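One protein chain is absent from this view; the other protein chains keep their places.
Presenting subunit A:
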Amino acid sequence: MAAVKRCVTHFVKQGNLERICHCSCDCYGPRKDADLLRVGLQQGGQAAAPAGPRVNDSDCFEGTAGGSDGPLGSGPALRKQPIPPCAGRAPSSALPRSAPVVVARAALVGGRSKMAGVPAVRISIESACEKQVQEVGLDGSETYLQPLSMSQNLARLAQRIDFSQGSGSEEDEPGSAGRAWAEPGEPEDEEGLVKFQPSLWPWDSVRNNLRSALTEMCVLYDVLSIVKDKKFMALDPVVQDPLPPKQNPQFLQLISKKKSLAGAAQILLKGAERLSKSVAENQENKRQRDFNSELLRLRQHWKLRKVGDKILGDLSYRSAGSLFLHHGTFEVIKNTDIDLDKKIPEDYCPLDVQIPSDLEGSAYIKVSIQKQAPDIGDLGTVNLFKRPMLKPKPGSPHWQTKLEAAQNVLLCKEIFAQLSREAVQIKSQIPHIVVKNQIISQPFPGLQLSISLCHSSNDKKSQKSASEKQNPDDHLYVLEHNLHQLIRECHKQTLSSTVMPHPASAPFGHKRMRLAGPQAFDKNDISSLQSNEGLLEKIIKQAKHIFLRRRTARTIDSLASRIEDPQIQAHWSNINDVYESSVKVLITSQGYEQICKSIQLQLNIGVEQIRVVHRDGRVITLSHQEQELQDFLLSQMSQHQVHAVQQLAKVMGWHVLSFSNHVGLGPVESIGNASAITVASPNGDYAISVRNGPESGSKVMVQFPRSQCKDLPKGDVLQDSKWNHLRGPFKEVQWNKMEGRNFVYKMELLMAALTPC
């Protein structure tokens, strides 16, 4: 007892009860708090009073400490029953856990109590209520240490147990378990006789209990293993009394069978009921889950928000930069009109979307170029909806197609609204007409460009009217696509970093415009930075270009098919602009492509003009008139013939005496000018003179030497015969009777004929 330390502040002794301190001081004095651990020591063999407040904490356990023997009749030395973790019960008071401080001491002070006949002491161990303070903050708030969990606590306690030192049954420990069994009374006696020494650490009895439990378990294990072997020990079943014979075995058997069957049937029925309930629940759940999973899928593609108890979505382009005033809201509704009994249809979807009524159906913008309508009064509502309903993509749910179609309708409406606004506001030389769903403008005289919004709802009557016979479609799909792209570009402009500065601290305005001042940009430079062409202007320019290109192609092709000699070749370039295309036109003679390649024209087809660049460097600008290009090409073809003669002369060795692209002699051509060339044979005897005009065709004359002409007037001037070697009069060649498939071939034959070997 001398080793007992007493906490000065905490010791209170009340009669037989001693309160035990479980503050963190190292004493065993009591504390005045309510949740104390009370160790009741009673003498005279009374059962220990139930320990203090039974803490419903998960790391509490109740034990009986101290040796108790016979008078108590409490059996073996220590009986411990670990209380199962009281997870289900809420603690009566939220007792915090702290490091439980000890207390398994049956306090006996001095010689007052004797160990002999000491009753079993029941010990309840509870943890103290207060958490340990980990730190105190600067503003006075305290941070508590989290109390240890049950396993942590147990581990901590177990670590303190020193299994190498026991009390009482220690000497027997190294022996076999059987011996401990053989002498059950001994340890008790020994414990009873030994004067209770307050152990240095409080877990002595716990350790002893554990050791004996271990011993017993080992014994049991050994016994069972021996019994299993059946060599040295055997289990003998207890003989049961035989049952009395039944009186009416069949009757009873029947009844018992019926009963047992009924019982089995009950069980089966219960199980079946449960199964069917679960299946129904499953289906219901599946439907529920389906709606949610469909909603999730919907959410991946479209923006949704919850307003009250409705789910609304947004299918407009506002978040992409559009400024169109349409709400574009659709509602998501649950599809509950499904009958569970009937078979669920294949395309059943638990989710349905309701789109605004003016966006129903499908729409497209039709851009077409026609000859000008004779009377403006003929314009009516264009109901040229011919595009069939697009088949939905397989695999995409029906709400996706519905929403996409609605979004397309909205975009087409926006495009048309923008175009009509510009058509009305922007001044142009020939004003644009806006009639109902059509915008009509005149890009070229005699030509009419109509842009119309074709919107068909899904009603039956619109289907009927669409089946009328329509005019041959001039629908320029390219322009429709371009319109869509242009409006998207407009959208992007509103979100661009010039309008909305990125990052937010960046200045407004175009970067280049800020440099305009210090770099002294003039008006041309500034206007090139700012492009303020509207959608309508752009699309009209594109339409003009497409039309001009088509007409140019048609002109060249018609010429090529009409005229065989010389031949026209057109090489169109693959890479074009929306406003510019180019084609290279070659005029050649068949069979003489390498020799006669002087006429090569590069045509740059712009929006309103065609610019022709000749091989010799001349640049000519033609207007959009078809006739101009045709005349030009015809004049070039006629020039080609004469150029070909020139090249041929070089090859054949003939000398070019004169050459002119535009002769001033002879009949005046209505298209262009005639060209002429005179070539002389290598030995000078003959000369060929060619005059070729676009309209008048070719005229070939050959000059013979005087000696070959019989009908020359003989005069007195020329006396010498040497003058007869000079070339004399001309004779025309009947060109259409010449052999040869084209002009140059004929010319070559002629030259060959006139060149003596």
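FYI, a contact is a pair of C-beta atoms (placed from the backbone, for glycine too) under 8 Å apart; a residue touches a chain by one contact, two chains touch by 3 or more; residues count from 1.
Note that in this section contacts and distances are computed from a predicted model.
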Problem - "Histidine-containing phosphotransfer protein", "Mediator of RNA polymerase II transcription subunit 20", "Glutamyl-tRNA(Gln) amidotransferase subunit B, mitochondrial" or "Cullin family profile domain-containing protein" - which is the UniProt name of the missing chain - result: "Mediator of RNA polymerase II transcription subunit 20"
Exercise for the section: Kindly state which of the options A:Pro518, A:Gly664 or A:Pro756 is in contact with the chain not pictured. Expected result: A:Pro518
Practice task
Would you mind spotting which of A:Val136, A:Ala155 or A:Ile526 touches the chain that isn't drawn?
Solution key: A:Ile526
Problem - Contacts of subunit A with the absent chain, listed as residue ranges - result: 513-514, 516-523, 526
